[in-house]
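One structure follows; several queries about it will come next.
Excluded from the complex is one protein chain; the other protein chains are retained at their positions.
== subunit A ==
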Amino acid sequence: MDTLIEGFQEAFRLLISLDREVLQIIAVSLRVSGTALVFSVLIGLPLGTFLGLASFPGKKIITAFLYTGMGFPPVVVGLFVFIIFSNAGPLGDLNWLFTTRAIVVAQTVIALPLVAGFIMTAVMGVDKNLLLQLRTLGVTRFQMIWTIIKEARLGALIAIIAGFGAVISEVGAVMLVGGNIRGKTRVLTTAIMLETRQGRFGLAIALGIILLTITFIINIFMLNLQEKERN
């Protein structure tokens, strides 16, 4: 119990005093996860929309892969990304291992199936009558797709929230490919891991509270956006 109270006090103190190292860890976390999210939306939005609309042979298999990806163990993603970017691996020449770039790649791979999957479901949920109506109105293909995306935007928002939640809270893959280098690739989750390992529970809890607060604020922001969109 004492440790918990201590943790809250420590979190408060760190936030008030704007501890430089903690601020940097927060910045790296947001930068990396934000970038990964942008990439996964850039790929996931068209992919999910396409899968939600088109029908073609083999779609079932691709959908099954996508659903599997939604529950893919991040640490396995980390393992593959590690091997690929390791000096002895196929993309070793890039020297991305143990940099934030490797983390962005891993997080993008983790978030992409979530984003694409949720968007696909949202697109599939768009009223079929609307499609028929649009067709009779003789709209262009592009206009139709745009209308559908707009109709599915609430679902798309959930897709983004889910993707962000998954990557900002990820620890296994980030630890493996980032190496938890102080001032470089240390993010909130790996910092929590390090502090816990060293028995500094107070600081670990403090960082945990900061992580929760960040995701909470971002979700509030997203909910506001959702509210506005609905009206």
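The rule is simple: contacts are C-beta pairs under 8 Å (C-beta built on N, C-alpha and C of every residue); 3 or more make two chains touch, one makes a residue touch a chain; residues count from 1.
The working rule: contacts and distances are computed from a predicted model.
**Student:** Out of "Pyruvate dehydrogenase E1 component alpha subunit", "Phosphoribosylformylglycinamidine synthase subunit PurS", "Substrate-binding domain-containing protein" or "2Fe-2S iron-sulfur cluster protein", flag the one the UniProt entry gives for the chain missing from this complex.
**Tutor:** The chain we cannot see is recorded in UniProt as "Substrate-binding domain-containing protein".
**Student:** Touching the absent chain in the whole complex: find that residue among A:Ser86, A:Ser169 or A:Gln226.
**Tutor:** Selected residue, touching the omitted chain: A:Ser86.
**Student:** For the full complex, which residue in A:Phe98, A:Phe118 or A:Phe164 touches the chain that was left out?
**Tutor:** A:Phe98
**Student:** Which positions on subunit A touch the chain that was left off?
**Tutor:** Touch set of subunit A with respect to the missing chain: 31, 34-35, 38-39, 42, 86-89, 92, 95, 97-98, 101, 104, 179-182, 184, 196-201, 229.
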